[in-house]
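One protein chain omitted, others in place.
A, B and C are the chain letters, set down in written order, and residue numbers restart from 1 in every chain.
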Amino acid sequence: MQQTFRLVIDCPDQVGLVAAVSQFLANHNATIIEASHHTDQQTGRFFMRHEIRADSLPLSLEAFRGLFEPIASQYDMHWRLSDSHHKQKVALLASKESHCLNDLLHRWHTHELHCDIPCIIANHPHLQQFADWYDIPFHWVDFETLGKPQAFSDIRKLLLHYQIDLTVLARFMQILPDDLCQDLAGKAINIHHSFLPSFAGARPYQQAYDRGVKLIGATCHYVTSDLDEGPIVEQEVMRISHSDTAADMVRKGKNCEKQALANGVRYHLEDRVIIHQHKTVVFA
Amino acid sequence: MQQTFRLVIDCPDQVGLVAAVSQFLANHNATIIEASHHTDQQTGRFFMRHEIRADSLPLSLEAFRGLFEPIASQYDMHWRLSDSHHKQKVALLASKESHCLNDLLHRWHTHELHCDIPCIIANHPHLQQFADWYDIPFHWVDFETLGKPQAFSDIRKLLLHYQIDLTVLARFMQILPDDLCQDLAGKAINIHHSFLPSFAGARPYQQAYDRGVKLIGATCHYVTSDLDEGPIVEQEVMRISHSDTAADMVRKGKNCEKQALANGVRYHLEDRVIIHQHKTVVFA
Amino acid sequence: MQQTFRLVIDCPDQVGLVAAVSQFLANHNATIIEASHHTDQQTGRFFMRHEIRADSLPLSLEAFRGLFEPIASQYDMHWRLSDSHHKQKVALLASKESHCLNDLLHRWHTHELHCDIPCIIANHPHLQQFADWYDIPFHWVDFETLGKPQAFSDIRKLLLHYQIDLTVLARFMQILPDDLCQDLAGKAINIHHSFLPSFAGARPYQQAYDRGVKLIGATCHYVTSDLDEGPIVEQEVMRISHSDTAADMVRKGKNCEKQALANGVRYHLEDRVIIHQHKTVVFA
Partner (left out) sequence: MQQTFRLVIDCPDQVGLVAAVSQFLANHNATIIEASHHTDQQTGRFFMRHEIRADSLPLSLEAFRGLFEPIASQYDMHWRLSDSHHKQKVALLASKESHCLNDLLHRWHTHELHCDIPCIIANHPHLQQFADWYDIPFHWVDFETLGKPQAFSDIRKLLLHYQIDLTVLARFMQILPDDLCQDLAGKAINIHHSFLPSFAGARPYQQAYDRGVKLIGATCHYVTSDLDEGPIVEQEVMRISHSDTAADMVRKGKNCEKQALANGVRYHLEDRVIIHQHKTVVFA
């Protein structure tokens, strides 16, 4: 995979901004692979992402950062610069359902998801096998024995121990406590098995069945302390009919869940997502 | 268009039911064009629709009804038999937005929707032109001058006067009073501009924009006195992104609205919908 | 999983047919879970599938077959009766790409696909690991060393040895010889990575890139000796744009391939597909 630097910016919109960034990049001879812009007309906020060929730059990541800092200050930017060769450390949290876990592991294994997965954490022991297959440490945190506070304390320790950058709730059926949500703000992604805001909360497919909708879906979003209210990264839907039972919806919906979560995680790992207030800009 | 009889049945599920109906049809030499069955496993209710070539039957609609009645009684059926050549009388109710109105009128004009449209009723005068083009009486019911109770009383009179079978709210922006909802139960179809149950109520695209969803949609449903809670007939969705403003969503969403409403109306006119409790069986 | 018998019929359309079958089922007290009918108006062929609760019948599968035979003869039916508890033996054929293989294995492992998978056969050794994980015998048939005729002769022997009912080409990149196609007629399913008939043959994503289409797709079809011309069971598409390279299409298209193949295999295993001339009826 070609090495790139990703420069991701958001700041108040103003004239001269793009010129300043472009001129900076041109001055350092940057070959731009991909450039994306967005202005939120309502809030006057500007968003920009550049993907730059690393070998076109006579600069290290650190040197780039140092040189860019004055521009960032001048325009009051919130910004980050990352190296595509740097692998984020991703923890996968799961329960008993394996479809999202297996899907993410396979995409990681085949290099579609460029990251490290140093651990899998689960509140049930059932999915150990998948961790073993992919040779990843598996931690069963037994909520029943430990109780919720201790269990989450253990999870928090594991995330720290493994120096996790991104926590992915791959159908992890426990609600994270508020303080953990806050500590993981912008660094934890969940998949909810409905097209939010419809059917938040428990048993969304049963809710969908009871309401008689003609489409079901899944929503990948950042975790916040407001359950199922976090910024949405990706959604998938599919058509169903009266002949689908709630069990059919569970089966069919898994395809939406896998797809939405995999896309959401990939967008995050490739620095394609910017959280703005309670929404996202996704340069897909 | 080939003339068909449509036999639509729902009743408690029981052994022998299909055989009885099929035997009846075979005895009268019926050529079946289309047959659809569904059993709701949860409620034990059975649903069936047959579309039969009229010229294969040595029976008039009335004679068929008379002969079928004993079977219907025996199995405690809720049933109807209709003639595809009979045109239902459809009233279109609109406000200022013309996209759904124009779409339905064109589909009717080109025989995709097989019905009569004896009148268009609107709470604003803006869409008169479309009625004139298609040579359909246009009734402007001025809610501001008349007040809501009188206005709806006038609408009710118009529906009676024109002997309306189906009332279609083609982006009619007034909430029907409870008693009218009840009188039109199963005979009034609305289009709501969101994928219900998300964003019920006012300004759904603005709600969708504010929530930051990645898909927008539209829902065609029967009107009930619980606003936006009626049985869903059809839903459409489409993908959007952070770059879509609420105005973009309004523009794009119209395509979903037109499609969902046109399908819903067609399914109803072709006797493809059976309302069961607060849901629908749609033999599309 | 509830045990069912699946009665699948196709025959010349004629009056009395449905009555005869329904009466037969009613006489044996059959509880029908699902019933699907279709008449091909052009060819006058009738298709029917019933899914019947096994415990509602006082008959074994064999007894059912014996009793139904006279009706089948009378109406000149092509028919089959299968037991949902009987597991078909499925061979998976693969090359180097693992996404379809992994997807099918996981769906089988989690009981979404109800079958046995007694062997995996590949023309490269790379995917051995997946077979090992799922504890399935893996046969590497080395085309380079053996040459094509011997290699396919070996594959044929393996299919016979394992008494394979269904052969699934899960991105198996070798073209089956004519005689094998004929022997496996209706019993071998392939996934082609384009929305056929567009981009048949080699490197379909590159073809799609070169043509500049705005949608890519995948097609699941029965294998015939006319390459990529077999009866289509399922197709999936997704939107792309000018910014997608051929490599992006390869990555994105995998999602279509997995979905189309998994659906196609499931439809086949659940006796939902009837091949008619070079097309399929799929009671999905």
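Keep in mind that, in the parts below, contacts are C-beta pairs under 8 Å (C-beta built on N, C-alpha and C of every residue); 3 or more make two chains touch, one makes a residue touch a chain.
This is a predicted model, so every value here is computed, not measured.
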Selected residue (touches chain absent from view) among B:28, B:106 or B:203: B:106
Contact with the hidden chain (one of A:11, A:32 or A:200): A:32
Missing-partner contacts on chain B, residue numbers: 34, 98-99, 102-103, 106, 109-110, 112, 133, 243, 251, 255, 259
Residues in chain A touching the chain absent from view: 15-23, 25-27, 29-37, 39, 41, 56, 239
Missing-partner contacts on chain C, residue numbers: 38, 40-42, 195-199, 211-215, 217, 231-235, 237, 241-243, 245, 278-282, 284
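Everything below uses one rule, namely that only the chains that are shown with their structure count from here on.
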Whole-Å separation of chain centres (CA-atom averages), chain A against chain C: 35
Sites on chain C at which at least two other chains make contact: 34
